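The complex appears here minus one protein chain, its other protein chains still in place.
For chain A:
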Amino acid sequence: MAWKDLKNKVKRQLSDYMDLPGDIMLDLPKIVLVGNLQVFIENHRGIQEYNPNLVRVVVSDKIIEVTGENLTLRNILPDEICVEGKISGLVFLS
């Protein structure tokens, strides 16, 4: 585990130093929220749970939980998910 932490730390410092966006270097999700109507999650690893009030999306080492009402998955592509509906919260669960 220590080795992985060290690797991550070096990577982050390198990306900071070279001004590279974190979603490429560190394999982080890029999340775009459009008001409370849409949320785009890029660089995901699939969905874990879906129902109209809750969507869980797996990202690199965390889970993103989107809560709201009447949630639908507008589209699912291998690297992008778009959730639509009345979004009330977005939480990172590790």
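Throughout what follows, contacts are C-beta pairs under 8 Å (C-beta built on N, C-alpha and C of every residue); 3 or more make two chains touch, one makes a residue touch a chain; residues count from 1.
Just so we're on the same page, contacts and distances are computed from a predicted model.
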Taking the list "PTS system mannose/fructose/sorbose family IID component", "Branched-chain amino acid ABC transporter permease", "Universal stress protein" or "Stage IV sporulation protein YqfD", the UniProt entry for the undisplayed chain gives the protein name "Stage IV sporulation protein YqfD"
In the whole complex, of A:2, A:18 or A:77, the residue touching the missing chain would be A:77
Note that chain A touches the chain not displayed via residues 46-52, 72-78
